[in-house]
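What follows is part of the complex, with its chains left where they were.
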Amino acid sequence: MYELVKRLFPICRSITGNGVRETLKIIHEYIPIKIHEVPTGTKVFDWTVPKEWNIKNAYVEDENGKKIIDFKKTNLHVVGYSVPVNKVVSLSELQEHLYSLPEQPQAIPYVISYYQERWGFCIAHKDREKLKEGRYKVFIDSELKDGFLTYGELVIPGKSEKEVFFSTYVCHPSLTNNELSGPVVTTFLAKWILNRPRKYTHRIIFIPETIGSITYLSKNLKVMKKNMIAGFNVSCVGDDRVYSYLPTRNGNTYTDKVALNVLSFRHPDFIKYSFLEKGSDERQYNAPGVDLPVCCVMRSKYGTYPEYHTSLDNLDFVSPEGLLGSYDVLRECLILIEKNCKYKINCLCEPQLGKRGLYPTVSTKATPKIVRSMMNFIAYADGENDLIDISNRINVPAWKLHPIAAKLMKAGLLTVVQ
Amino acid sequence: MYELVKRLFPICRSITGNGVRETLKIIHEYIPIKIHEVPTGTKVFDWTVPKEWNIKNAYVEDENGKKIIDFKKTNLHVVGYSVPVNKVVSLSELQEHLYSLPEQPQAIPYVISYYQERWGFCIAHKDREKLKEGRYKVFIDSELKDGFLTYGELVIPGKSEKEVFFSTYVCHPSLTNNELSGPVVTTFLAKWILNRPRKYTHRIIFIPETIGSITYLSKNLKVMKKNMIAGFNVSCVGDDRVYSYLPTRNGNTYTDKVALNVLSFRHPDFIKYSFLEKGSDERQYNAPGVDLPVCCVMRSKYGTYPEYHTSLDNLDFVSPEGLLGSYDVLRECLILIEKNCKYKINCLCEPQLGKRGLYPTVSTKATPKIVRSMMNFIAYADGENDLIDISNRINVPAWKLHPIAAKLMKAGLLTVVQ
């Protein structure tokens, strides 16, 4: 996964334009996503698909012709959606178009201006402080014109039309945790899903943030409301720090139940945020009237780590281990969704496990502990509790209950109720 | 308000009699209350309106003709509802009729004997200890005879017949926090209500405690049960100490919701008592079968402060600031009740605030915090949550949400559902 991050890193993505197209094309080498193009001006709920933005080059040159800011070094140097400019300005005029972070003097900030036309450059504060009085040539070879919003979609059919949903965004330039970790982990999850039998249909989308999810919802809300049983916004899943969780709006959906069970047993030190700290596409999926059960399972959450939205969210910030850990957690959520059901024990009172070789035949002081998980599973397999309820109730991870349930099924002691 | 407290302080009030009439007459100078008189002997639920008690003078004189206890110095010296007496007694007989507080030797206690005929005097314990053997003349010029129970009532009509209720008591003699603070703050709240447009009807009563509320309920229970949406027993609202709250019987009424929201944001250090520590007219309003949603928002709660029911609950104990603080909190409860409603956002997904000037057009690292309250308000304006629910959910005081709701209404993005 880390190799794919490296390959996608240099591309200058924005919410529209060739950066998105190039990114989706590479992802298409891994999984058969379908590419959709939605024209500029299309009404999507309260919003309108904006003009398409593309950029070829950009720099700021001092009086000596030295490029003191150069888009070719990192695409973060240009304010996203900057209009073209080509003129000579004074330092003070230039300053009005510069963005930097005094408290992080080494970092180039990531700045965008989607819905008002302007131009600007981003620069490390330590470099900004070195700028001398004088004339500067500012040059941005960009184009903002009618075009398309581009997104990728993959619907993997299952036995049931009920859907599990993954959404991830492809709209930030050279940023890793808060951009590439999402589509990369999602791509590999899709590969894994494609290669195994499945009960549920899986809907997976690669979209620009906000306008992309709104656009997608405006075209697919009805079917999504009808079929979605659980959904994940995949964002910030690449670094090595602690796991974190942002629940759905009311925090009580099936998605929350699944994700909290997995995180609680796999990574009990995970941070649980409030929905009030939302910030990515879960905002749209959980909006009143939309009400889709979409949560975020993350490593370092957007907005909480100092590298966020700066040039420090780079290839050093994410790691193969960080990506793999997130992949594992999300895959375990998928396995749990696929395997979860309500069980009912077939006999009244406890079954006699001994005659079936499921219980030691000598009773000593230690006996009860040996088979405790199985006995506790049986005690709550009443046809009302599903596997996650039982797991929570008896404090045993779901992955340890799957083999117990299998043994009891084989012995004819257990029935799947639903 | 403090001036009115001073003016009412010297009057010798009891649950019936001219002290109550004089008090209500002064309040009538401020607000147009209607005075009601209920005859002695009237059956009110399990109770009977008692005889009317009036007192002109009272003292205890020693052998030298020196008045060692004098009603004219403070009306607390006489046990409330004392029958007339005029005789000479020994010290030991006198002692049987004296009440003092050994643990508060400076304080004259407040003692009453409503429902059994007796006479007695209250005295500071330090003075009691100075009494010498000898003969004492005891003289009480009081009268206990058929008459009336007197109370004041003001119903201020609103657009709706649904009512907000205020009850306060006028039956203690020269006590300030646990007596005069209540009618004074309530008088000024009534003045404020009279001078503004209002949605709800407001019912405001000035009554003697216990027998007064029982009498009032016996005449008005039906309409009150039909119309009351929130109610406040106004007592102990004059000192400068911490705010406190006594909930309704089950603690889950609309009144509790309103009062707890206001107190939590304005005075988060307020003390929350249990209903088990009830002691004023909320006992009657919350009685089984009555079940009116009446709470107490207070400063130092009756029964909890050492000055309570003694001569130390005097003009030094309450303050203009103490009264004003309580007035402000109760007024804010009224404003919240008037303004509260359920809101629903008009579009699916988040509205585009930028194009309406409600969102900054440059997105930087700090953007999300700037508009967080508005975005969180929108996230929970789902037609199910009312303004108080949203306030509690997003942890923003209701008074900061009123202008946000107004802005969104103006932009056509919000609808009032109920």
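Just so it is clear, A and B label the chains in written order, and each chain counts residues from 1 on its own.
Simple rule for what comes next: a contact is a pair of C-beta atoms (placed from the backbone, for glycine too) under 8 Å apart; a residue touches a chain by one contact, two chains touch by 3 or more.
Because the structure is predicted, anything quoted here is derived from the model rather than measured.
For this complex of identical protein chains, the structure file gives a whole-complex count of 3 copies, while the figure shows 2.
Rule of thumb we're sticking to: only the chains that are shown with their structure count from here on.
Once the centre of each chain is set as its mean CA position, subunit A and subunit B turn out to be 55 Å apart. Every residue of subunit A that touches subunit B in the complex is listed here, in rising order: 45-48, 79, 99, 101, 109, 111-116, 118, 210, 213-214, 217-218, 221, 249, 275-276, 278-279, 283-284, 286-290, 303, 308-310. Of all the residues in subunit B, the ones that touch subunit A in their complex are 344-345, 347-352, 354-355, 361-365, 368, 372, 375-376, 378-383, 394-395, 413.
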